[in-house]
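The complex appears here minus one protein chain, its other protein chains still in place.
Then we have subunit A:
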Amino acid sequence: FLIDFSEQKNKDYENAIKYYSEALELNPSNAIYYSNRSLAYLRTECYGYALADATKALEIDKNYIKGYYRRATSNMALGKFKAALKDYETVVRVRPNDKDAKMKYQECNKIVKQKAFERAIASDEIKKSVVDSLDIENMTIEDDYVGPKLEDGNVTVKFMEEMMEWFKDQKKLHRKCAYQILVQVKDLLAKLPSLVEITLKETEKITICGDTHGQFYDLLNIFKLNGLPSESNPYLFNGDFVDRGSFSVEVILTLFGFKLLYPNDFHLLRGNHETDNMNQMYGFEGEVKAKYTAQMFQLFSEVFQWLPLAQCINNKVLIMHGGLFSEDGITLDDLRKIERNRQPPDSGPMCDLLWSDPQPQSGRSISKRGVSCQFGPDVTERFLEQNKLDYIVRSHEVKAEGYEVTHSGKCVTVFSAPNYCDQMGNKGAYIHLRGADLKPEFHQFTAVPHPNVKPMAYANTLMQLGMM
């Protein structure tokens, strides 16, 4: 019997399936019935059944061309383009004048080629770690290098003091030492959770610094004013260590060195500038390539991906570079679970942690930055309440006084790059937090002079002094 498939509605296809099934019970070796039922299954989107029937039809009659057609269509629908291509090839060979077959073959061929191309690109981009291709052990340090070296492969107090002095004199750390630091700090950071939780005892205090942006001489000044990091003088640097300033390499190697020296008392959180996009545009990538190599920049990029995203002190104070979230209901547990070893996505909690800003008005708004959001005091209030926290500390925005307290004290901004970009004339600030009361105590400081860096690919570009 014949059924006109050209005008079937779904119900009719279902009927067709029913009738062909009955027919096949009576006559199980009929290729045409299988083929037609296959078409009915295609029309009702039962692609698995359609494929099974088409295959069966061809088992019965390998010369049944329609069967190859049906099988190809089924495979296309199932995304098995290579298999489909084989069958289309068969049809085209047997029916060289069939325009429809030829067209379907060409279309399928295009898709197969496209997918092969995509696979090839994807496998190029799967990054093996730079670490695998490094042989740090066998890197030699030339005899004429008189700069700081790790002691038995370890960062020591003496090494840190020498390195900071070396950097102050605008000298370069030997690449072997830089690689040693990077490889070790990568391993260290990778073991940390995305939300770091620490306890500050009553007698203990911690210093929280905001953005430093490659302003090495101002970083040295912070250590001069507030003391070098140690077990009894813990620090937290809240992201944006690099870019914009001309001494990003010196800043980051110093911070990483201290992280290795005092892993439990020196904390680093990721900022939005610890990402590839920002580094490419705002100087860090150029600086690393100029002072070292592209490969070293690759390693920096990998290390940045392992930086934790937030830190909680005594279950009361939460610190992150950007701010709170584009939606309500995010818990500390959500933060713990973030898989951070990546470039931040365009949206979501990981993006918000690095990018959002507080706003004075209630609710949320689209961010002026074009990424993430702005959040109001009510958002902060709800988040703190839900997570039983007292307040948040964040950075990310330059402030004339180096810090700002908003949202009735529940949202604190701290920024530690004074006279940002050599232009803004702002103060820098850092926060003292004592375990006894957990109330933020603000300390301000002004910019110190720094050497005029010789025009280099990375440096002078961002030193344009306005319009001329």
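Quick note on the criterion: a residue touches a chain if its C-beta (ideal position, glycine included) is under 8 Å from a C-beta of that chain, and two chains touch if they have at least 3 such contacts; residues count from 1.
In the analysis below, contacts and distances are computed from a predicted model.
When the listed names "Glyoxylate reductase/hydroxypyruvate reductase", "Centromere protein O", "UspA domain-containing protein" or "Leucine carboxyl methyltransferase 1" are checked against UniProt, the chain not shown comes out as "Leucine carboxyl methyltransferase 1".
One of A:V405, A:C421 or A:V453 touches the chain omitted from the figure, and that residue is A:C421.
Interface note for the absent chain: among A:M281, A:A294, A:I366 or A:A436, the touching residue is A:M281. For the chain left out of this panel, the touching residue among A:P96, A:G329, A:P345 or A:G370 is A:G370. Where subunit A meets the omitted chain, the residues involved are 243-244, 272-273, 277-278, 281-282, 368-370, 397-398, 400, 419-426, 452, 455, 457, 460-462, 464-468.
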